[in-house]
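Beneath this line is the structure, given in structure tokens, with notes to follow.
Only one protein chain is missing from this complex, and each of the others stays in its spot.
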Amino acid sequence: MSARWLEPVATAGRAGLFTLQMLAAIRPSMKQAGETLRQAYLVGARSLIIIMICGFFVGMVLALQAINALAQFGAADQVSLLVGKSLFRELGPVLTALLFAGRAGTAIAAEIGLMKATGQIDAMELMAIDPVERVALPRFLAGLISVPLLTAMFSAMAILGAVVFAIGVMGLDAGVFWSKLQTGVRFGEDFMGGIWKSVAFGGLVSGTAAWYGFSARPTGAGVATATTNTVVISSVLVLVIDFIMTSFFT
Amino acid sequence: MRANYKVELAAGVFLLLGLGALLWLATQATDYGREVGREAYTVSARFTNVGDLRERAPVKIAGVPVGLVDEIEVDPVTFEAVVRLRIDQRFNDVPNDTSASILTSGVLGDRYVGLEPGGSPDALVDGDELLLTQSAVVLEQLISKFLFNAGGDKEEP
Partner (left out) sequence: MPLNDTPAIRLEDVVFRHGDRLILDGVSMTIPRGAIAAVMGPSGVGKTTILRLVSGQLRPESGRVLVNGEDVSAMNRKALYRMRENLGFLLQNGALFTDLTVFENVATPLREHRDLDEPAIADIVEARLDAVGLAGTGDLMPHELSGGMARRVALARAVVLDPAIVLFDEPMAGLDPIAVSTINALIRRTNDDLGLTSVVVTHDVVQMKKLADYCYILAEGRIAGEGPPAELAASDDPAVDQFMNGRMDGPIPFRYAGAAGS
């Protein structure tokens, strides 16, 4: 009765219901807020260092490539505009989300999967504690909060990287660099557009991770599959949603 | 409880760091606070040709940006281009006989609208129309005019 080709549809349905279940469990309680903040720190701190390092080098390489390309048209002083726009609109949110998936997403999936394998999720259910509310929701919300912050730190480090390369190494004028950013990069479209994207990506990655953790088979191999799936599926989803958001909102 | 406090403290540091980065980027690396925001008034100007002037192009007085192009439409009756300009409220004392021209920054740069203030004692207010305008110089027209004139000059003597 359950056809094989219908299985992906059913899986999508289960993931959707799981999301609704999480959203329905949101309450304005101090306990939930506290646990969300704790998780925001855990997933945020896990990714902070790697994201800052990557951000710095992405900024440097962007500046390098941009200066090389722009110098041909005698427009090397436009470098900050190009770096700023491409960072805020695309590279910042997308690369941060991908790094977050690899660092924090896998940790979330493995943690929940292991809790399932050792019966802790079961134990919660049997204590009349909703594990979706207690385990999945705080991690989901933490992703929603911390990914925009991580994106901001990524972009800040990338701007610094571009400053170091363009001004420090290539000797471009610092005043021109900043004034191009401050007149050319639009706060509404470029900056906030990227922030909204990163909120969406944060929820997407942490939600995917929680879902794979919860649907993991309760074995070692099951947990391993869950972490792999988290990285693969959330990375693909981030890029797909990025395309959809970019084409609809610009 | 001690360990818990440590985590809370670290969570606070992380959040502050993130918010700090957000704020720094917004104020230092975007046009936040510098864009022509809500504090602006709109005037319109008619041109026979706007060239490749685009929406959001800058409006300048004496070469300094004071606003931006909000909207470009074609009047369905006169077939002129109607360009609406948003000008920052700080520049609320621009004379109402100011003229507008569509200019190019550099030889092949972007188009912008340049305002040349007149001498009228009355200031422009929201909804006014600039009556003195000068359309964009289109390179092809310029070249063909030049070639035509040059050819004519040769035949005459």
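The first chain written gets the first letter, and so on, giving A and B; residue counts start at 1 in each chain.
The rule we apply is simple: a residue touches a chain if its C-beta (ideal position, glycine included) is under 8 Å from a C-beta of that chain, and two chains touch if they have at least 3 such contacts.
If you're wondering where the values come from, they're calculated on a predicted model, not measured in any experiment.
K.L.:
I'd like to know which visible chains would be in contact with the absent chain if the whole complex were considered.
P.N.:
A
K.L.:
Mind pulling the subunit A residues that touch the left-out chain?
P.N.:
That gives, for subunit A, the contact residues 115, 118-120, 122-123, 125-130.
In this text, only the chains that are shown with their structure count from here on.
K.L.:
What whole-number Å value describes the gap between the mean CA coordinates of subunit A and subunit B?
P.N.:
Here subunit A and subunit B have centroids separated by 35 Å.
K.L.:
How about subunit B: which of its residues touch subunit A in the complex?
P.N.:
7-8, 10-11, 14-15, 17-19, 21-22, 24-26, 28-35, 65
K.L.:
How about subunit A: which of its residues touch subunit B in the complex?
P.N.:
Against subunit B, the touching part of subunit A is residues 37-38, 40-42, 44-45, 48, 84, 88, 145-146, 148-150, 152-153, 155-156, 159, 178, 181-188, 190-191, 195.
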